[in-house]
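Can you read through this structure? Questions will come right after.
In this view, the complex is presented without one of its protein chains, the others remaining in place.
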Amino acid sequence: MQLTVWTYEAPPHVGAMRVATAMKGVHYVLHAPQGDTYADLLFTMIARQKTRPPVTYTTFQARDLGGDTADLFQQAVSDAYERFAPEAMLVGASCTAELIQDDPGGLAEGLALPVPVVPLELPAYQKKENWGAGETFYQIVRRLADRDIRPSPREGRAPRCNILGPCAMGFRHRDDVTEITRLLGLMGIEINLVAPEGASPRDIVSIGNADFNVVLYPEIAQSAAKWLEREFNQPMTTTVPIGHGATTDFLEEVAGLAKTVVPLSLRSEAASRMPWYSTSVDSHYLTGKRVFIFGDGTHVLAAERIAREEMGFDVVGIGTYSRELAKPIRKAAAALGIEPLISDDYLEVEAAIQECQPELVLGTQMERHIAKRLGIGCAVISAPVHVQDFPARYSPVMGFEGANVLFDTLVHPLVMGLEEHLLGMFREDFEFNDTAQPSHLAAHSPAAHMPEPSAISVGAPSNDDGPAWDNDAEKELKKIPFFVRGKARRNTEMFAVEHAITTITVETLYDAKAHYSR
Amino acid sequence: MQLTVWTYEAPPHVGAMRVATAMKGVHYVLHAPQGDTYADLLFTMIARQKTRPPVTYTTFQARDLGGDTADLFQQAVSDAYERFAPEAMLVGASCTAELIQDDPGGLAEGLALPVPVVPLELPAYQKKENWGAGETFYQIVRRLADRDIRPSPREGRAPRCNILGPCAMGFRHRDDVTEITRLLGLMGIEINLVAPEGASPRDIVSIGNADFNVVLYPEIAQSAAKWLEREFNQPMTTTVPIGHGATTDFLEEVAGLAKTVVPLSLRSEAASRMPWYSTSVDSHYLTGKRVFIFGDGTHVLAAERIAREEMGFDVVGIGTYSRELAKPIRKAAAALGIEPLISDDYLEVEAAIQECQPELVLGTQMERHIAKRLGIGCAVISAPVHVQDFPARYSPVMGFEGANVLFDTLVHPLVMGLEEHLLGMFREDFEFNDTAQPSHLAAHSPAAHMPEPSAISVGAPSNDDGPAWDNDAEKELKKIPFFVRGKARRNTEMFAVEHAITTITVETLYDAKAHYSR
Amino acid sequence: MTQARSASFVGNPVVVPTASDRPVLKERGQREVFCGLTGIVWLHRKIQDAFFLIIGSRTCAHLMQSAAGVMIFAEPRFGTAIIDERDLAGLADANEELDRVVERLLSRRRDIKMLFLVGSCPSEVIKLDLSRAAERLSREYAPDVRVLNYSGSGIETTFTEGEDACLEALVPDLPAAADDAPANLLVVGTLADIVEDQFRRLFAAAGIDQVDFFPPRRARELPEIGNHTRVILAQPFLTATVRALESRGASLVPAPIPLGIEGTDAWLRAAAGAMGADLNQLEAAIAPARKRSEAAVARIRPELEGKRVFFMPDSQLEIPLARFLAREMGVHLIEVGTPYLNRRLMAEELALLPDVQLSEGQDVERQLDRVEAANPDLTICGMGLANPLEARGMPTKWSIEFVFTPIQGFDQAGDLAALFARPLGRRGRLAFGGEEAVACN
Partner (left out) sequence: MTQARSASFVGNPVVVPTASDRPVLKERGQREVFCGLTGIVWLHRKIQDAFFLIIGSRTCAHLMQSAAGVMIFAEPRFGTAIIDERDLAGLADANEELDRVVERLLSRRRDIKMLFLVGSCPSEVIKLDLSRAAERLSREYAPDVRVLNYSGSGIETTFTEGEDACLEALVPDLPAAADDAPANLLVVGTLADIVEDQFRRLFAAAGIDQVDFFPPRRARELPEIGNHTRVILAQPFLTATVRALESRGASLVPAPIPLGIEGTDAWLRAAAGAMGADLNQLEAAIAPARKRSEAAVARIRPELEGKRVFFMPDSQLEIPLARFLAREMGVHLIEVGTPYLNRRLMAEELALLPDVQLSEGQDVERQLDRVEAANPDLTICGMGLANPLEARGMPTKWSIEFVFTPIQGFDQAGDLAALFARPLGRRGRLAFGGEEAVACN
């Protein structure tokens, strides 16, 4: 058992729902009790979709457990087929139904429906949402793709690709697809299909018609794309186009696969505003800000590169809840010389951030809670999604406009450069107390001054078992602006421990400051 | 003399600078002391422009005042002409030079430069920035437009328009132009020129080549457009396309002028996400929120319609600092049955907002300060601009994407619907104290709990000379969530005054609540 | 305001035939409702020093954060002990695992005074004995933390039945009143703090001081119970709790739910009657609030009068709400669904409810067919169903809002009416909505 306050991923059957809902002409019959119908609101409320997900739940009850749950399931499949007339069906079980072992696949097969029925085995006590989505998409492609359909010879036609990965309830997938489609259009590349989002089973049949696959979200599309590479000889992209540099690299990779060249305008630094905005003197203050990055594997890897190469931050913490992408995250962490955090335990993430005392967190909605509690700024860069992640406006994180969006997103939580200076200069000013927040944020003060949170706390404050601060040193520390005080406290304590100092004085504080200068 | 804490508009010569900087091939010589060079940073720092504004300042000093400031000016004009070789020049004085009465126009004329020189008379102690921009643009058009250039007959060609008004340092002008150009493109309309932004004097010469004028910012373009209507028979648009409905109306107006029809896709409610997002059940809580709107005339008029028709708010206060647009604002206020506030006195605006106790302010960066002090949410919808108003990402407020942007912008500061409910339900919860802010905003608490601001306060709290609250009534009031408490307090006090009640009890509170129900 | 008045309702009563044995359409099919776990969303706010630990799957954890996540400011006072493979395969001893999780939780969070172990579908199916675990842990953590258990599983409970199960679990902990204790009034069912305060004031003004509310705001402030306890329901969904309270000697005061003016008036009178209070004094006490509420409600009535309303089954509040709409707002009811109908607890409500199609249980697809066919002016439904109906031009109201909003009592009658009027008013305000649904994603 794992104690969970927040969970980063839904159970795997929700991943399957995301694929079913993204597609057209698919219906999913899920063997599940009534409570599991909550998942509909993810789509209709959080993502404001206009139609219910194409999912039928058997909603068996305790009294059904005697023995007729299998009949109930078969009846539900028949009824759903009648009512919705899908081109293909998915069948499976949620966590509770998995325990009663009714074999949805076998039961559905027994009905001999005249459409393909894809049985899904998604072990609910082992796997999670993204795996569920990836497995579902893979099973659909494997079952439906027509192996006889291959692209015609390249001469005399435009190169053609599939865009794989975009899905319902995905973090900014809606706008990422628009942005990438636009860029591919400017490259003269045709789109054979986008899947799962918007694709029908019929579309999937002719997936082989493309020259190569663009994999936008490896968590969802990688299994299917690897299978297509193996079985259809379709090569795939490996760069995820998040950030200015990654977008440039992605376009080069695409050009290689498409045997074409990237137009000059898309190779220019003016292709997004990120290069200029980040170079501009107003952004100098961003240099060396200590950031902690946590989220899904794809977005964390991208954010790490952006933070370092495009914002000029210092990445002081990195981690992911995507165990599937632990390997590249470990590699990135090794290059940074830090320990990665591969965990889906919210409490562990909270402890790591508190220990790290970053100036900015790039994370998920969950890290937003943590950062709020610690009085640190946070920008959301990854699922799990929230209603705020489906804005009305165009908000991709991919492509060049995505780089623009990310620049604004990452800068927003920070105190602006000249404000920093004034805050540092006149700490005694009675208006410059710790409740003074970035002036561009409305009516706020940092959580540091809120009543002590009643959360499951991550235990001892940082100096409980470390060196003690004498009075003058504590006072001197308070003269440091709140947005760097955590770092100063941490550095001083580290310095004290290293030098076996048990009582921190004003001198220790300045010795540590000099020691860690820069 | 007027006591000013913040000013809504710069002096008129900054308006002229905005036009000069927007255009290509223009140089402006400004008779002004060195301090006035600060204005360069508006463009290079706030708007992050990559080049200095094309402005030469004479930077005369006290010791020059004896008599050679006129020579200094002539020298500056000659030098600037030599160095920058502009196609046309503007000359004028800032506030200080106006007092020494050197006649920049006459002095420049005396130099007999081989390019058009437009003298600007911008009375600094009378007029302000927008007027200065409008006057400058009008003088330029008047001076440069070739009256012999008229459009060819309409048969066999696309309709053609000028887009007038976009300017340097304009609130979202950069992206508004992109959005409107895109929409006009979808309508099959050609753009003859966009001005001032991006236009050279040469372009202005052939301004007569368009069938009609699209006036995006009346403050800046109206004088010129009216002159063109009179002298060139070019009709002009009168609808400013901010908001979904106004964009639809604008396109219809354009279609009328262009003698064409609006394509179906641009007439659909799906042309922006505003209609669906605002209709969706998640937005029901927006209904009847009391908003106060203040800013420039154009954006306030647009925001008023959006607030009412597209967000479902109640507009309880409206005003502008644009005296030029006082008339339509008065009309809008009359339709709402409220008194408009036509003022550029920040302290007066502050008092009006405090009196009104709205739940949301739509205003400028200045009202953001006010709202922060009062603990009210605020969305910025109008100039004066701030570095935050030049984001990296695409952020128009015009057209359909502008409607999307505005939906997000207006919703962002508010507590979300279900949060409202929980806050109202369990006021006693120790975590639900008044520091609990919208959960989607990071690390904040409302200013209400910050140390009493040391600002120039707008005087007495609302109940100083009104009825007194007894203890129990005060306690009961505190049980009302902070985001509606101001309104409850105000309503109760109004009710008490109307009913000649001197001491407010719990019963008065509920009598007032029933009285104002809805 | 001492003028005595008769108890007759003074709004705009709609006189219709009523009967408590009226026919009900019983449906069985796909249900689209939350499970009982969702009750934690408000219970963890109401009982401020309690923590709710669900023993369940990742689905349970995800349900909680999805249903409640958008409403949570600070850290929630609930969590999930997620059962994993090792627990199922018997590689880990479930009780040891649970002990470990509880220890981690309590050592980090010392403000917890009461811990509920909440059963779920998986824990029920694998027959995890949470009551024994609760007993064991309660012994271990006594006297600091009391540990109780109940089931919020979706195979046994529907939405608000979670509160019923939670309160039922609390009943054995209520201290026994002395045999000679004076009569006390126990108001049962979660109310907003402000509404409790109002009722307490009204009862006090009517001379009734022995009033307790259940659940209490703090876990250790449990009211006494005994033969002289009069139970009156503030919420309709408390079947098991009433049974448990009766088994402790309390007696139920028959009354409608205090929604709307009529409901509140009758409820207060029933309570006062049961407590032997002076009805003239009661009338004097409540007349001002009732009078102003009439004005407030009357102002909104024109917006709802004659409108056609459909209730999907969700919170069991459907019948009292429908009764209010029909009798006080002049609404025409198309269908009133309820997930479960307790005829005894609903007897006074059913007596007031006009003749209308009642349905119990659900077959969501067929019910939506009926909604579509009826094209109501307003449909009250669950969160997952609302936007698809809105997109088809049919205004909706989330049923969950009636659980989360202070709507009971005179001074909230106007708010209650406004809640229903708001979706209709919004359509009127907006310049949109004329178009058929067009996919915009």
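Chains here go by letter, A, B and C, matching the order in which they are written, and residues are numbered from 1 within each.
Heads up, the rule we're going with is that a residue touches a chain if its C-beta (ideal position, glycine included) is under 8 Å from a C-beta of that chain, and two chains touch if they have at least 3 such contacts.
Keep in mind the model is a prediction, meaning the values are calculated, not measured.
Partner chains of the missing chain, restricted to those shown and counted over the full complex, are A, B. Across B:I46, B:L186, B:A326 or B:L477, the residue that sits in touch with the chain not pictured is B:I46.
Of the candidate positions B:Y28, B:Y57 or B:F313, contact with the unshown chain belongs to B:Y57.
Shown as candidates are B:L65, B:I149, B:A335 or B:V497; the residue that touches the absent chain is B:L65. One chain of the complex is left out; on chain B, the residues touching it are 1-7, 9-11, 13-14, 33-42, 44-52, 56-62, 65, 76, 79, 83, 94-96, 99-100, 123-126, 128, 174, 347, 365, 369, 373, 386-387, 453-459. By the touch criterion stated above, the residues of chain A touching the omitted chain are 244-245, 268-270, 273-276, 278-284, 286-288, 308-310, 312, 416, 418-419, 421-422, 424-432, 436-437, 439, 476, 479-480, 506-507, 510-511, 513-515, 517-518.
Throughout what follows, only the chains that are shown with their structure count from here on.
Across B-C and A-C, the chain pair carrying more C-beta contacts is A-C. Centroids of chain B and chain C (each the mean of its C-alpha atoms) stand 47 Å apart.
Taken residue by residue, chain C touches two or more other chains at 70, 74, 386-387, 391, 439-440, whereas all remaining positions touch fewer. Across the assembly, chain A contributes residues 45, 48, 50, 386-387, 453-454 that each touch 2 or more other chains.
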